[in-house]
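Below is one structure. I have some questions about it.
Only one protein chain is missing from this complex, and each of the others stays in its spot.
We call the chains A and B, going by the order they appear; numbering starts again at 1 in every chain.
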Amino acid sequence: MSSLLIASSSQTPDEYFHPDLRDQINEIALRYPERRSAVMPALHIYQERFGYISQQSMEEIADILDMAPVQVYEVTSFYHHFRTEPVGKYHLKICNNISCMLMGADCLIGHIQQILQLKCDETTRDGMFTLSTAECLGSCDTAPVMQINNDAYCEHLDAEKLNKILRSLENKIE
Amino acid sequence: MFETTLLKNTTLNDSHLLATYRSNGGYEALNNVLTNFSPEQLIDLVKESNLRGRGGAGFPTGLKWSFVPRESTKPKYLCCNADESEPGTFKDRVIIEKDPHQLIEGIVLASYAIGAHVAYIYIRVEYSVGAKILQRALDECYNASLLGKNIFGSDFNLDITIHHGAGAYICGEETALLSSIEGYRGQPKLKPPFPAISGLYSCPTVINNVETLACIPHIVSKGAKWFKEIGSVKGPGPKLYCLSGRVNNPGTYELPTGISLRELVEGYGGGAPNGKKIKAVIPGGASAPMFPESELDIAMDYDELMAAGSMFGSAGVIVMDEDSCIVKATLSMLTFFHHESCGKCSPCREGLTWVVKLLHRIDSGSGKSGDIEELEHLANGIFGKCFCPLGDGAIMALRGALKYFREEFIFHIDRGYCPFHKPYSPLMLSSEQRYDHSMHQWH
Partner (left out) sequence: MTTVCINGISQSFDEGTLIVDAAKALGFDIPTFCSHPRLDPVAVCRMCLVEVEGQPKLLPACATPVSDGMVVHTESDTVKNTQESTLEILLANHPLDCPVCDKGGECQLQDQAYSYGAAESHFDENKRRFHEADMPLNKVVVSNLNRCIQCQLCVRYCDEVVGAQALGAIGIGADTTVSGFMESLENCDQCGNCIEVCPVGALMSLPYRYKSRPWDLKEVDTICPFCATGCQVTVGARDRELMRVRSKSESGLNREALCVRGRFGLDFTTQTEHRIQQPMIRHNGNLVSVSWDEAFDFIHEKVTHINKNKQSIGGLISPSMTNETLYGFQKLMQQVFGSQLIDSFCRWPLGQAYPVLGRLIDDFYSRKPLEDILGVDHCIILGCNITDENPVSEYMVREAHHKNNLSLSLLTTRPTRLDRIAEHVQRYLPGEEVELIKPIFDKTDSQKLCVLLGTDIFRSPRVNQTLLTLESVLFSLQTGGKHVDLQFLLDRPNQLGAWDLGIKNGIDFETMLKQSSSGDMGMLYVVGEDPLLSCPDGYSVAESLQKLSLLVVQDSFMSETAKVADVVLPGFTFAESAGTFTNNEGRVQRVRPIYPPPTKTVMNVNRADIIYSTPGPSKAKRDTDIFNELSLSFDKNLGLSSLEVVFSEIAKRVPEYQDIDVSAIDEAGAFSKNKTSARLALSGLPDGPDPSPNESKTSSSLNQCNDQTNTTEGANIYAATATATNRGIFKLITGNCMFHSGYLSEYSPTLTSIADKAYVEVNEQDAITLNLKDKDLVTVSRASHVANLQLKTNKHFPPGVAFIPENFKSVQVNRFIHSTEDSSIIKIEPALSQKIEISLITQAATGAKKNQGKFMGGRG
């Protein structure tokens, strides 16, 4: 599975200055009395576009919202969702909080680690999968739960179901 | 006979659409209020209903609204707290995904009551599905002139913006939520001043939980008396309970406040799967201290739970059966709180780091004698000294476990292993073994 090689289709943040994002962020900023409030929406927009928040992204956001770059960095680094490093194409986030833990989340995590041959917060060498644990996803009645990227949850997981999901993602890649 | 109110629409097809909501009487409460109520009258009605906040603290909603200084020339803000993150809690998500208009109507009513013309819904980023549904609902409202200028032809205007969180449990704390919207790190702010006086952008602000706001249209349409007569006297109303963990029928249940925990877990929840015995139950999300099975005959009521040393919290009920390891469960919860500590105050930041280190070594079998006393010593150093309730919540969870299940900790330390540990098996949870979902209200 980890032998798959796929060229990343997402844009790299190296291209200097993104007028479309600037316009989008400026528009969002209008919804708040202070421009600075648009910093989280801006970070979401940049992360969605580039997969993570680069130094340059932070500088651009600081410029758009008239903030000091370190203030953008402070916000970026505070929230677990924002990443300053690229992650795999599929970011598997498995909840291991109490309810999911009681329903066997640890076993699932061990299972994925074995299949994908990686530890938590690592990315497969082909850049396809990153595994992380997540804090409670708010779906404890369907535990154990996993979220892939920012999509709908995978619920009532067990090893079999997990295998099926990973296989279908693999097929998507091919 | 208790009648489902909050979840009434959720079983309908297309329950998230405006048309469905309106054909079931939706937005009539709003129309009624905008035509016949002054903001003061609405506040009085909510006060009269005895509605208490459903987010965890249980503060009387009407009273909270009444703190907003009417004479202030500053803009006022309403923030809907949809940052549901307390482990074991998933009730707000049901409302957001299945009946978003119920929430929006509540938001408009609350905004009208406090004189806010801008409202923000702070929704956690993981609820991406819910956020999309909510945004669609908002768009529908703007198109139908239920939001924006001159709602229902009145002179009341309101804009609602969804603000996406980014994975920080602490932003569920109301002042941290405000910091987060303002574009700062989501850390709690010093109180006083309280948000009702100086909140978002230093303006009067009310922060209400999703479920709290969802109650408002019903109080308007059915009256304060109706609401007051449901469940507990001091904290009445229909209430959403979240059942999870080792229980046969996990899910979201709407029942009156004051229902007994045993009835909830054994009756509605159907007890633990595979005929196992229930060992412990957490009544109100991870920060609420757990009860052993022997203590389950307690009413799910703000004051009674408090008196028994726990709390109603978010009504996230987590069940542990006889195979569950309390040490591991405690470690899991404390790891969560430690991970989510914002780092602002020393006792929470450094104290929880230490607590987790101790729990880790007990859990892994390398605990030392005296570690339990050390945990208690640390708990004393942290509890009541933190900046916000997060640290206290963590310590409450720890103390609850130590209070009723001390011998499990001692066992781990003395024997050096976990009696509940099972070797890793990838197929431990086969689908056949799994519980029956037919009883779910929603999933």
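What we mean here is this: contacts are C-beta pairs under 8 Å (C-beta built on N, C-alpha and C of every residue); 3 or more make two chains touch, one makes a residue touch a chain.
Note that the structure is predicted; figures quoted are calculated from it, not measured.
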Among B:Lys279, B:His338 or B:His412, which residue is in contact with the omitted chain in the full complex? B:His338
For chain A, which positions touch the chain that isn't shown here? 55, 58, 63, 66, 68-71, 73-74, 77-80
Of the residues in chain B, which ones touch the absent chain? 168, 185, 190, 338-347, 349-354, 357-358, 361, 374, 377-378, 380-382, 384-387
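Just so we're on the same page, only the chains that are shown with their structure count from here on.
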In the complex of these two chains, what residues of chain B are touching chain A? 75, 84-90, 92-93, 118, 124-129, 159, 161, 163-169, 180-187, 201, 242-246, 250-252, 282, 286, 316, 318-320, 324, 328-329, 332-333, 336, 339-340, 342, 424-431, 434, 437, 440, 443
Residue numbers on chain A that touch chain B, as the complex places them: 31-34, 36-41, 43-44, 65, 67, 74-75, 78-82, 96-99, 101-104, 107, 110-111, 114, 134-144, 147, 150-153, 155-156, 158-161
